[in-house]
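Encoded as structure tokens, the structure appears first; notes follow it.
Missing here: one protein chain of the complex. Every other protein chain is in place.
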């Protein structure tokens, strides 16, 4: 089902919402098709960008079932199961398996910061009970702990652990993991921040989990393809476009949530889905929304003429 | 129901477990009576010490129902509802209310670190929907964010927010909150780390959420009483005893979980309840267990002659 | 010369300056007498509050010589020798010794963060070469490293290491050091942040290095005396006054330097010395200055009618 190692652009999908307890179904369907139309290599549900830790459990399961059904195997679907409650992770993995997902993804439990030996035990025990292959997810800004290169190396010996997504932005860390795991060609190493996609894929990393691919999926696929082809000039040009988008859309507002707010607001203005965010976050209000609109226009993106703060489905 | 401000020693109860999905019912009952026998002023369920973020939801609800029923109003029961999923916090609060708990306690959502304005919105919206009064819980080592003194001050204007538990160990922070809130005599300010209980109650803080009171409840009540009475010499003597216990029992092993492991292991050796810890943590193995045993004996505590790693109920 | 353990209020003196390379001699003399008039128990030159790491070496030596000469043994003078260059620390200690200072104070070298074993070696080797007794200075916000309680304990075995000043604001840390060192009655434990002076001296700490004592030395001495006498009510009242001053004067502006800027600006407005700060810092400009003035007036402090940004000497 999952071809190892996983390669390419695997967008971490935002979760379109009508309110705290209701999915924006129409928006969700449009978003999935919008992303797939960019020829991405996979789809990652319920990650950080998907606001997963803030979503109710029934909603998480619903997202998995709906999207897997809609995707119908066109690309592998990865499902985030990060949780502090082990049984909830396992339940969600079961749903993912039943729905036809290809793999699951888990960051370390994020209230108590585990030590490295605790991480090794945790991930091994988790992997041994999962019905699907597992990707590690290094996300120290949110979990307070790095998955040390040596820890990743030990865990790569577990057959059911098939890759690592690194969102640390630490390039030395990323290259150390790659170097340590050079003898494990089936183990996928994916980078989180899209601002570094070109830098690492050019030199052999397997791909990226690029949030901006919610908005511009083809751009990231083109960037990935150019990098795999070793077309440095094209990589530079496309990465520059990514940097322009990042500077325009992700830094409005402040706090850890700015990136997600910017992506959701842009999607709403592009007529794709609602920008509602689950509590405790708020979508952008009018002022930030208009700023995002102006910047989208500068980027050459058509926006819908909606005065509403969210898009109807 | 809740006399404001809440004063005294409110132990954050550990959660006795048989395995990941089963409460140690006998141990739980013995533990509640053991703690109440020390004349404590309240009982705090499902806090950090209670491993709450790692417990399954059904188990959290069961703990609340069982303990409230057993306590029968002898002391006010506080229930931790900290969660990244708002609806789970509200559900648990509903159970707490129905079971007769006196208040709920919430740390900031702990995956995305909110900014201060986001915290104000979050807590106000939460408090407005709760059936019980709310205590704020400052726990930056786990949530990555401080509840700024000014934020606490703003939130104290919400009638349903009745206090703050501070586990930052930052005495300047604690005193700044006290100073800012000096005109709100009904707002309770409780300290987390027992190693500082005497220092702050002597000077007017309302009490402490002392984990060691799972083991030695009367000691902490005596310390609190001495501090309220302004008996400095006695406070120093009893605080010294607390420091001796802390040095002996809480620093075995490493990682954030050492404190809970030490308390649970000691309780098992005292014959009160099992020391099982919910995944991803492990209870102490034999070597650490024997070290804890030796230290309990040095402290003059009788231990049971169990060769098992947990206590039968 | 130095009575062990050192007890009481030891103000960390600001360094009055005319410009980057010139002391404000008149201001310095007035400031020393102003502080001594409050019956303080010592004087600490060239600490963080004294902007020592930013002062030129000739100026540091000049401050030591001038102040020691002026103090003439009325109180013990402590001299900060914290530096990344060992030989500069030793040189300054030699000047301190020759000038009649009682002790020196050193935080860990602050560019490379040393590990704990490196700290033990560093401090032992330093102490063995110093002509004066040494105080450790725990200042993790600036040096990036805590002097662990066990490290302090090991170092206390060196006869020439006679105390520790803790500016971490971590009360659990402070109490752990006290507990570990309970068998070393000659080892002084002083607290940095004045906002916690009452809390720790009431329970036996030896004193405080209170920056606000530059402004109101008698207040801190009264607070210390009340704490030593176990007069809890008086301690609370005076500590409340300290909190009021802290809230009024130390939080204007932002950045790590706000405290020093607030103290220097207040001293200038009280007619005692210039508020010039050595590069890379700037004293407060007009707006902040007028805010400080209003707050001093609210505190009942007379201010001079100077339109200048600094005071002439």
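Letters A, B and C mark the chains as written, and numbering starts fresh at 1 in each.
One rule holds in what follows: a contact is a pair of C-beta atoms (placed from the backbone, for glycine too) under 8 Å apart; a residue touches a chain by one contact, two chains touch by 3 or more.
Quantities reported herein were computed from a predicted structural model and do not represent experimental measurements.
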item	value
Neighbouring shown chains of the undisplayed chain, as defined at the top	A, C
Hidden partner chain, touching residue among A:56, A:175 or A:282	A:175
Residue numbers in chain A that touch the chain omitted from display	169-176, 178-180, 182, 193, 195-196, 198-200, 202-204, 230, 232-233, 235-236, 239-240, 243-244, 246-247
Positions on chain C where the hidden chain makes contact	20-21, 48, 53-57, 84-88, 109-115, 118, 121-122, 125, 142, 144, 254-257, 278-282
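To be clear about the criterion, only the chains that are shown with their structure count from here on.
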item	value
Touching chain A and also chain B, the following chains	none
Centroid spacing, where centroids are CA-atom means, of chain B and chain C in whole angstrom	36
Centre-of-Cα separation between chain C and chain A, whole angstrom	50
Sites on chain B at which at least two other chains make contact	none
